[in-house]
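Questions regarding the structure given below will be posed in turn.
Removed: one protein chain of the complex. Kept in place: all other protein chains.
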Amino acid sequence: MELFIEQSLNGLQLGLTIFLLAAGLTLVFGIMGVINLAHGSLFMVGAYGAALTAAKTGSWILGIAGGLAASALTGFLVEVAIVRRLYHRDHLYQVLATFGLILFFNGLVALLVGRAPLLMETPKALSGFVEILPGIPYPTYRLAVMAVGLTVALGLWLFIARTRTGMLIRAGSTNRSMVAALGVDIGRLYTLVFSLGAMLAGLAGLMVGPIRSVQIGMGEQVLILTFLVIVIGGIGSIRGAFVGSILIGLVDTLGRAYLPSLFKVFLTGSIADGLAGTLSSILIYLVMAVVLVVRPRGLFPVSE
Amino acid sequence: MIFKALTTAGAALLVMTTAAAAQVKIGFITTLSTPAGYLGEDARDGFNLAVDEEGGKLGGTPVQVIVEDDKLRPADGKQIADKFLQSDKIKLFSGIIFSNVAGAVVPGILEADGIYVSPNAGPSPFAGKDCNANYYVTSWQNDNLHESAGALAKKLGYKNMVLLAPNYQAGKDAITGFRRLYGGGVIEEIYTSLDQTDFSAEMAKIRSLKPDAVFQFHPGGQGIAFLKQWAQSGLKDQIAMVVAAPSLDQRIAAAAGDAAIGIRATAHWNVDFPNEANKAFVAGFRKKYNREATIYASQGYDTAKLIGAALKATGGKLDDKAFRTAMLKADVKLTRGAFKFGPNQHPIQDWYEIKAVKAADGSVALETVGKVLENHGDAYAKDCKL
Amino acid sequence: MSALVLDHVVKRFGALRAADDVSLAIEDKELHAIIGPNGAGKTTLIGLVTGELVPNGGRISMQGQDITDWTVPRRAQAGLARSFQITRLCEGFSAEDNVALAVQAKLGHSFRFLRNARKEPALREPARAALQRVDLLDRADRLVGELSHGEKRQLELAIALASEPRLLLLDEPMAGMGQEESQRMVALLAGLKGKITIVLIEHDMDAVFSLADRISVLVAGRVIKTGPAEAVRSDAAVRSAYLGGEA
Partner (left out) sequence: MTDRWKLLRSILIVAAAVALIALPFVAAMLGSTYAITLATRLLIYAMVATGLNLILGYGGLVSFGHAAYFGLGGYTVAILAFHLGEGTSILGFPGTNEALVAWPLAMVVSGLAALVFGALSLRTSGVYFIMITLAFAQMTYYVFVALKYYGGDDGLSLARRNTLGGARIVDAQTFYFVCLALLALVIGVVQRMTVSRFGMVLSGARADERRMMAIGYSPYRYRLTAFVIAGMTAGLGGALWANLARFVSPDMMAWTKSGDFLAMAILGGLTSIAGPVIGAAAFILIESTLSGLTEYWQVIFGPIVVAVALFAPRGLWGMLAGKQER
């Protein structure tokens, strides 16, 4: 039972980590209608920015600032140079253009920074454990990641629901001309939103830096997972992304934790391991397929 | 009479000069993009260092190393090999890091009467029934990595272990290899998935299983993530961990930082080996590339040295049995020390225990602790008829 | 037997009742106009009849057959044709191609893979005939994008006619037309009157009163009056709720 609680917490933690990445992606899609495959690249830029700044200055707080700045700036440049030309285009061209961007960013990082993975350590203040249940220490850093994930969820909700910019964003996503009629420069609003989405991707990257590996291609590993999540939730819905993230985090973690022993009940060891491993690899895709077959526009469809 | 002698001498001179001028092209197919790009980069740089030391030659023969990125896609590797073979008329190949790429590329090279010298991948089929006179492996037979780790676990006296590896071929081979020389108890084998980056579920499970040690095989970025999460979970202070070389190379240790300290691995080479060849290599690598040498760099370098020794003996010729005879002699000092080819043209060499420690400057260093296996060959040689 | 019957049909969008207990019987070969102020529920009514919207209550039947649960294509196959308020045509196709697609639909399934459909007389001749009926034959080879607004509306009508419908549902066919174009459309519709059952939804009152056999008035999701033009025109409730309001 304690193990189950711990595993559920692990799933929740993974879910919140994915949410950090999914939030920016779904925001950008919901408002501008752009599929941005390069979101993973912005994630990488955030992690690299933070790791390089922290290595240079020796301060992880400056590292965070560096990572956020690098990803927001990259997002800004990408929006101005490329993405703004894609708003009215078919998804197909958005997919293609941002697929090209992935290649570009991976090559560029190899060229500028080198191919070796970077060092990014847990900040000393967060490197201990907290005893969440007797006998079960839980890494402080992971709790911090969860806290950041929840804060971002809350912050985004407040931002969209309560602020003037948020109101414009909501209006802009449904009625461009109305917002334009209010005298708001919609182009600038979109640049702002895209940069914000990029910064959220960067935040996700720098948060997972101390947990995972800061390396070229780190974005693509999580990119598909992130898309899965926002598709399950209903593209454009922050609430959907949140629920989808938690769902996928839990399914993935609990699947890996319990499928092997489940299979061993009625199969021999190695076959059970193989099958359980395969099934847990594809479990999340299966969940998405089932969700979409039953609800073709995700759990929380956003009305057009 | 004099005239005849002169012409003979002239002819001989001519032969010598053409032999000296005949450049040998080496096709170096390796992985430069993808997250694993640093492996290929190091192997290539190690190889090129050996060529540079001789001023563009190996064993006195001018060589041209043509490098191309296989993108970790077997089909692309195969395509590059075809181009090298058919367009550039290259006969001598090296460079492949990954076994799945090797599996696609090597048969085509051998069928075209090319020669392949592997600086890293050593998949089992080519060590056993599919072994070939024109196929050499200078690094290891893949199982060696895990056998040595198993031997180390046995030596350290572990009795109840949990073994983890990704759910693909190399991962399954790792666990088989480990068990071959380990011999102790295994509480559970855990298979992770290919692109997994979060291991908290597995770690919670390990905590509940209470093993005395863990063996895990996660190369590259997965390995870094595993080490970081292992340290964060607090398990590092409670449960010992043994890994194979690809899960704790110099780059992984540098990227994992303090999380790597105390982890043990096995390898056939380490940066601190005191032999002269290695000292020169490590210093030369640092000077030329301004970074620390890695196991992949040493393998690239040693591969070039072995090719150089063979070229020296044959006078730069590839197309006769002489090259093979010379190659198999391995008459050169390698960075790793003692080395010879086994009957299947795979290495017979020593394996060492390596430990990650904190260096004086605060960085992480890999330190050689002692020998684990001596003159170790592989289990497939007996299936090879050469 | 009535061509189309709506029996206590209800459609809700949240709290809004866009169709509030609508009952209506359209007689065979009748030209029946439906009028009402903006927001009265005319678009909803069309959606319900075509099958794009599913009612929350009530039944719809066509020629005595209950079609409430039928999909859009199935209703179309059963003889229900429509035009769209905002022209919906296949842009990259020629006018003739657009009509031929409707002919093809009428002929049954289209799982024929290798014969060039543009060279099949069985498709092209009826298509040209339909274009002829709406005076558009000279524009047959033009791409849809090259047609004028009025021509596009005529093409809509040709597409609807090409499937030889039993019931024709016209959603504001004169919308956005100039006077001359409107007159041509009225003439076209007058020519069709009595040959097919037509349900006409239209804002142009002159057109409605000159064409319709009967008129239904829809206000706030309810049918407040159905009857011949004169009866509707003189109805007090209609005048106060609608005509009066506008005048």
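A few points about this structure:
Every chain is named by a letter (A, B and C) in the order it is written, and numbering of its residues begins at 1.
By our rule, a contact is a pair of C-beta atoms (placed from the backbone, for glycine too) under 8 Å apart; a residue touches a chain by one contact, two chains touch by 3 or more.
Since this is a predicted model, take the numbers as computed values, not measurements.
Note that the absent chain touches A, B, C when the full complex is taken as a whole.
Residue B:P74 is the one among B:P74, B:G177 or B:G377 that touches the chain not shown.
Considering the whole complex, the residue from B:A104, B:I261 or B:L334 that touches the absent chain is B:A104. The residue from A:I18, A:L86 or A:A116 that touches the chain not shown here is A:L86.
Within the set A:G75, A:G219 or A:G277, the residue that contacts the chain not displayed is A:G277. The omitted chain makes contact with chain A at the following residues, 29, 35, 82, 85-86, 89, 91-97, 99-108, 110-111, 224, 227-228, 231, 235, 274, 277-278, 281-282, 285-286, 288-289, 292-293, 296-298. Where chain C meets the missing chain, the touching residues are 50, 52, 71-74, 76-77, 81-82, 84, 88-93, 97, 100-102, 104-106, 110-118, 120, 123, 143, 159, 163. Mapped onto chain B, the interface with the missing chain covers residues 32-33, 67-69, 71, 73-75, 78-79, 82-83, 85-87, 99-100, 103-104, 107-108, 123, 167-170, 172, 193-194.
Note that only the chains that are shown with their structure count from here on.
Considering every other chain in turn, none proves to be in contact with both chain A and chain C.
Comparing each chain's Cα centroid with the centroid of every protein Cα atom identifies chain A as the most central. Using the mean of the Cα atoms as each chain's centre, the chain most removed from chain A is C.
Per-chain Cα centroids separate chain A from chain C by 48 Å. Centre-to-centre separation between chain A and chain B, using Cα means, comes to 36 Å. The touching residues of chain B, counted against chain A in their complex, run 32-35, 37-38, 41, 167, 189-198, 200-202, 204-205, 207-208, 220-225, 228-229, 231-234, 251-252, 254-259, 291.
Chain A makes touch with chain B in their complex at residues 3, 6-7, 10-11, 13-14, 17, 106-107, 110, 114-122, 127, 129, 136-137, 139, 141-142, 208, 210-218, 221-222, 253-254, 256-257, 260, 269, 273-274, 276-278, 280-281.
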